[in-house]
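Just one protein chain is left out here, and the rest sit where they should.
Labels run A and B following the written order; every chain starts at residue 1.
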Amino acid sequence: MKRGGREGTAAGRVFVTGIGIISAVGSTLTGNRSALRSGRSGIGFKANLESRYAGVLPFGAIGLTTGELRNKFNIDDPGVTRTTLLALHAFSDAISDAGLDETALHGPRVALVGATTVGGMCLTDELYRDTTRACDGSPFLSSYDAASVHLFLQSRYKMNGLATTINTACSSSANAIQFGARLIRCGLATTVIAGGADSLAKFTVNGFQALQILSPAACRPFDRDRSGLNLGEGAAFLVLEGEETAGRGKVYAELTGYCNTNDAFHPSALSLQGDGPFLAMHGALRSAGLSPADVGYINTHGTATENNDEAEGRAMLRLFETLPPFASTKPYTGHTLGAAGAIEAVFSILSIRHQELYPGLNFDNPIPELGLEPVLAYRQHPVRHVMSNSFGFGGNCTSLIFSNLN
Amino acid sequence: MLYIHQTSCISPQENLYTPNGPAGNHLKAVEPRYEGIPGNVLRRMSKSVRMGVGAALPLLKHSPDGILIGTGYGGMEDSIRFLNQIVAFDEGVLTPGTFVQSTANAIASQLGLLQHNRGYNITFVSRGLSFESALLDAWMLTAEHPGKNWLVGGVDEISDHNYRFECAEGWYGEGVPAGEGAAVFLLNDRPEGAIAGIRQIILRSGEDTEDIRSAFTGILDGEMPDLLLSGETGDSRALKWYRLAETLVGPQAGIMRFKHLCGESPSASAFALWLACNLPASLPAHLVKRSPGSASRLILIYNNYKLTQHSLILLERFL
Partner (left out) sequence: METIQLKHRLKQQIIEFLNLTDTTPESIEDDKPLFGDGGLGLDSIDSLELIVLLNREYGIVIKDLKEGRKVLVDVNTMVEYIEKHRTK
């Protein structure tokens, strides 16, 4: 693989050696891939959600109830929230996939970098009760915050290395991945399990509804008639390892580039020219020593809001002389917020692993000013480098690049 | 070494010689007039965003290449305000501003917005190790991008609800006041003109004595500090960790405590770092548990948060 100068990086290569994922389209890696190949969306009107919007708005909901998730892991403690259970599901699959037994996780140089925006706020009704009455004896008090998710995993698996959580809204788990990679390259860890989780919550549904960016129908990224996003839930973790330890077992892909920037335009909208997205994508390419022409596919942020798709589309047109194939996978999973970066990183890696492109869904007409059309049908296609974008509230923009090993 | 060039702090204190004590077991921050924040922007801000932005503004004019914030509670108060609306209006028509301000990265993103700062922007939410995570990220950034400047801060506000939760769980009470504030630092890899340098940061979790002991011996590496800046409070359960720290820094080291000034909060260690950088030549008696023998050049800051989160910061002062 041709690699030019890499600006702004410490030494060493970072590989993905294990994956765990659970989303609206599957609770296994194979299940998720199968849905992507066949263009089968997980968006629907059913949701494990106590809200007036359940059954009214479309969501990318996971079919398993919270009770079923608890039973699977033999967890009685009601303080372990749905978000944490989804994280546990993906985390346990990831470490098993990487061939890491539990003792391997105890070492001081095995780190955990989590991400979530909802945390335990999925317990919206319980939080309200706890804030309005004397809360002695509530089992939930230490479950509401974002940190509760990674702290549970750290404790359950007796992890002694660095553990932390990032919350930068919709780019959270993409940032967890770049932070984790840098821990390895700076010599602060040899193995990092990085990713994120978010569950559907009355709190976030109402927040996004107040912003008027939820679509009443299945979302239509980059379509002229798009009308907003669908919220989803899910979790994904990548096991990242450096060169010394990555040769043990399977290696899916290499994380070759990453960049985080700030659009700095508005608290909840991107600049129309997509400055933040442009800088993030450009920076990721530079960090990978690649040029735009090297990118074989872009997994866009593509939320199907009027603002995001126009801004991201403009940014892509500015950066790429010839735009590579691209699509958003949010019509499959919904917008999984804090988990999105990691879930979509997994989809990007699948694309590389199997040399294939997955179709965008619900697309009929391009945005007139942009004329962009996503991949519309599944096809096998040589893919060497995939770019995955995640842009969050507050203008937080992160772009990751995964590369084929050959 | 991570060099500290500028510091700024909003805390419950106006000066170190006549400290404010808690009222109702709260040490509330003394907020300035926030003249640098446009009224249009200030009106929306939650208290933690106000404090974080207000403390960081003087440092922002150095155009940092990145903004890194650690916050334990994030926008909890605004989250609950929004939650109350959800219930009061039965998921009806709700105001989005409160929701947007309730996001944990509202502080970092507002800082970026105010100065049109397009650099790296990140927020860590790891309870008592949030600020330390941000410091660690800055540490890596200085290695990866030599010559650049990084703004790192720890911010938390007392939320009435969090206070009640923490009391119910036994974390606040007699001798352990709740605190709030924002402490922000401008960091880079250049020693010239630096106030101080962070030699090492260690983050640890759990309650394994040998593991924590080895963290101390590792960070000190045979060189005893002049001063231990300790997060000891009236919480007797944490005393064993502070006693361990006091033993391991050796009998010559001075010992000072800081939480009677800033209160207990997930980002109290950010205040401790600010204090270590700004120690007056003549130390007020209320700070001192054991007098340092000489000028405090090498300072070990040890903080324990809720028994299981430990942070050690080894700081060398130049001024």
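Quick note on the criterion: a contact is a pair of C-beta atoms (placed from the backbone, for glycine too) under 8 Å apart; a residue touches a chain by one contact, two chains touch by 3 or more.
Worth saying up front: this structure is predicted, and the values here are computed from it rather than measured.
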Of A:P267, A:G296 or A:G313, the one touching the omitted chain in the full complex: A:P267
Contact with the hidden chain (one of B:L83, B:V100, B:A238 or B:L261): B:V100
Given A:I166, A:L211 or A:A345, the one touching the chain that is not displayed: A:L211
Footprint left on chain B by the chain that the document does not show: 39-40, 42-44, 89, 92-97, 100
Contact set of chain A toward the excluded chain (per top definition): 210-212, 266-269
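Methods note: only the chains that are shown with their structure count from here on.
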Rounded Å distance between chain A and chain B, as computed from the means of their C-alpha atoms: 29
Parts of chain B lying in touch with chain A, wherever the complex brings them together: 67, 72-74, 76, 79-80, 82-84, 86-87, 90-91, 93-96, 99-100, 102-106, 108-110, 112-113, 115-127, 129-130, 133, 136-137, 139-140, 143-145, 161, 164-165, 168-169, 203, 205-206, 208, 211
In the complex, chain A residues that touch chain B: 8-10, 51-53, 117, 121, 124, 127-128, 130-131, 134-138, 141-142, 144-147, 150-151, 154, 160, 162-169, 175, 179, 182-183, 186, 188, 202-203, 206-207, 209-212, 260-268, 275-276, 279, 392-396
